[in-house]
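A single protein chain has been omitted from the complex, and every remaining protein chain is retained in its original position.
Here is chain A:
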Amino acid sequence: METKRDIEKFIDEIKYGRMTRRKFARAMASVGLAVAIMPTGRTRALADDSVPTVFTWSGYDAPEMHGEFDKKYGKAPNFSIWGDEEEAESKMRSGFHPEMVMPCSYKVNKWNDLGFLRPIDTARLEHWPEIIPALDNVPDTVIGGKRMWVPAWWGLTSVTFRTDLAPEYVPADKHTWGILWDEKYKGRLSMIDSLIDGVMAAAIYSGAKDPFNMTDAEVAKLKELMIKQRPLLRFYTNDNTGWQQALASGELVAADSWNDTILNLSKQGIPSMFMIPKEGPMTWTCGIAMTAWVKPEMENMVYDLVNAYLSVDTGIYWVNTFGMGHSNKNVYSHLSADELTKRGLTPGDIDAYIKAGHFQATIKNEPVLQAMYEEVKAGI
């Protein structure tokens, strides 16, 4: 026990005043240096350079999500989790270079312009022929004839409402975004706090021809509608647990939300419904992109990883756990009709179901809309 003796000697020296200032400073400096170096040493030991690093949403790192990859290589990829895509963007701008990212379709254009992405050769993806045809050609993801991104999950953005509190909206032909403007439910409605899921939902309701590429007149009309809506809302929120709890407690009657909301509400036995509004719901799809920083020797591995995320096994786990759709069409035959309806998905023709919605695309006049949205939120 050499160290123990050293420490005892050190303590004795302090106790009996034999420690000189210089000696003490030296000991303190070495402790300080050790503490300062410790974190760098540890991360190096943890991060395995031989597997790709995936930068993605939390939950997407579950072992069930990339089982095929783990089986083939005997180990899991590295993960880094982002809070949202904006945060991810600034992190990558300032020098974080993962091999794989999982943005939603509307982000692909910008991330490509930022030089983050590289094209994917779908011929090298075993599961590519199993992709739902409606997701094959998502707007703004094939750029200059090159596929920059592959779809992996999809879902709908629409209204979830309490059938017991707003019974007049229950019949299928009464389903409308308009419930979010219903004066009767003032203070008990909520919108998602984002351009893509919130403002675009309002744009669909406003009747804009292409919500993602609006004319000035359409923007003016949209603004008026949103100003009208603000006093009716309880909150604008990004927190899906928040709106789920609020719906569950009856604080909210209806909420702009994702289709998975209904799964959690039905688990608690709360009478609720996910609308397919007559104006059309919004369809979103998120997926996988390879980054420009993939080293040639790692390319095969990254393709295997993309492939693993598109597999049927991953899809079944995904739909069961998260309640949203997966892009592999063979997933749905493994799930009962009841389980699918419970998640706001359809047991019928998935392809037609997806096509019925407005596909989220890159918002053309984004800065103008963002500025407008901030003004509306601030009450101007």
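Operating definition for what follows: a residue touches a chain if its C-beta (ideal position, glycine included) is under 8 Å from a C-beta of that chain, and two chains touch if they have at least 3 such contacts; residues count from 1.
Methods note: contacts and distances are computed from a predicted model.
The chain absent from the displayed complex carries the UniProt protein name "Spermidine/putrescine ABC transporter permease", chosen from "Spermidine/putrescine ABC transporter permease", "DNA-binding protein", "Electron transfer flavoprotein subunit alpha/FixB family protein" or "histidine kinase".
Touching the chain that is not shown, out of A:122, A:240, A:320 or A:370: A:370 (per the contact rule at the top). The residue from A:48, A:113 or A:224 that touches the chain not shown here is A:113.
Only one of the listed residues, A:123, A:217 or A:380, touches the absent chain: A:380. The chain omitted from view is touched by exactly one of A:20, A:90, A:215 or A:300, namely A:90. Note that of A:141, A:158, A:194 or A:261, the residue touching the chain absent from this view is A:194. When you scan A:57, A:236 or A:303 for touch with the missing chain, the hit is A:236.
In the full complex, the hidden chain is touched by chain A at residues 84, 86-87, 90, 110, 113-114, 187-188, 194-195, 230-231, 233-236, 246, 249-251, 366-367, 370-371, 374-375, 377-380.
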